[in-house]
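The structure under discussion appears below in the form of C-alpha cells.
Just one protein chain is left out here, and the rest sit where they should.
This part shows chain A:
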Amino acid sequence: MKLTVSGKSVYCYTGGRANQPGRPTLVLIHGAGHDHSVWTLQSRYFATHGWNVLVPDLPGHGQSEGPQRESIGELADWVGLLLEAAGIGPTLLAGHSMGSLVALETAARFPTRVSLLALIGSVAPMPVAAPLLEATLANRDKAHAMINQWSYAPGSQLGSSSIPGMNLTAINERLMQRQALGVLHRDMSACNAYAGGFEAAAKVRCPTLLLSAAQDRMTSPKAITPLAEAFGQETPLRKLVIPAAGHAMMAEAPGAVLEGLWNFAGAFASSLQERP
C-alpha cells in the first residue's frame, strides 16, 4: 500500500493482507541498499496470524519517493512520522543491519510508539570498512561483491538455498543494483557515522531482542556485547543466536528469524495488550 509521509509517497508491503484495526503491528526496517522484499518470509506469517504488517521501502529506496535520509537520526525521525501516518497501535519494531540502528534510534526517540524492539544483525557502533565504503562510491559492482562475500555464511556462498531453486547472493546483488546510484553509499555512510547507539539503548525501556547469526562476518554476535550492555537493567533483554547463517539471515535462515521474532512477540505479549 501507499502512505504519504512528509508529502512524499511511501510504499509499504503488508504481508499480502490488508491491515485491520485493533491488531498489533509488526514494522520491519530494511538495511542498506535494500527494500521491503528482504522481509517477505517473515512478514507473510505474521500477516496471517493476527498481526498487521508494515514493511516500508525507506525514502529513496524501492518504490518510495526520496529524498533519501542521510543519517540514522533523520531516518528514525522519518520512521516516527511513518508510524504516525499509519495510525497503528502496539508495535513490534524490528530492523536489520542499518535498519536495526534506525529501529533502535526510533525506539529511543519515540518510546510511546514502540512496544517491542528487535535488532537483527546489529552492532553499535557499526563502522563500515574503509575499502567497502570507498567502493560504494567509486565502484558499486565491487561493493556489491564485497557485501555478498561478507554477508553470507560459507554454506550459502555456493548455494544450498533455503528457498528452492533460488540463488540468494544473485538476488541480493540484483536488489542492490536496482537502487539508484549513490543510495548504497549514503546508507553505508549513515551507518559509519552513527555514534548514538549506546545513548539510544540507555533510553529504551521496552522489551528488546538482539538477534544474531553465528556466522555473521558483518555484525558478529561477539561484537554485540557493548551494545547489549548499554541497555538499562530495567529493559527486558533477550539474545538469540541463529546457527548456520550469516548477515543475510532473513534469506539464509528465514524460518529461524521468523521463529525468533514470533517467540519474542509471544513472550512479551502483555506489552502489546494496550497502546503504549
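In this section, contacts are C-beta pairs under 8 Å (C-beta built on N, C-alpha and C of every residue); 3 or more make two chains touch, one makes a residue touch a chain; residues count from 1.
The definition used in the following text is that contacts and distances are computed from a predicted model.
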item	value
Hidden chain of the complex, named as in its UniProt record, picked from "O-acetylhomoserine aminocarboxypropyltransferase", "Cytochrome bc1 complex Rieske iron-sulfur subunit", "Indolepyruvate oxidoreductase subunit IorA" or "Amino acid ABC transporter permease"	"O-acetylhomoserine aminocarboxypropyltransferase"
Sole contact to the chain not displayed, among A:R178, A:R205 or A:R238	A:R178
Residue touching the undisplayed chain, where the options are A:Q157, A:S189, A:S220 or A:T235	A:Q157
Residue among A:Q68, A:N148 or A:S271 touching the omitted chain	A:N148
Touching the absent chain when the full complex is considered, from A:Y13, A:F110, A:F231 or A:F264	A:Y13
Positions on chain A contacted by the hidden chain, ascending	13, 16, 35, 37, 40-41, 44-45, 48, 62-63, 141, 144-145, 148-149, 155, 157-167, 169-171, 173-175, 177-178, 254-255, 258
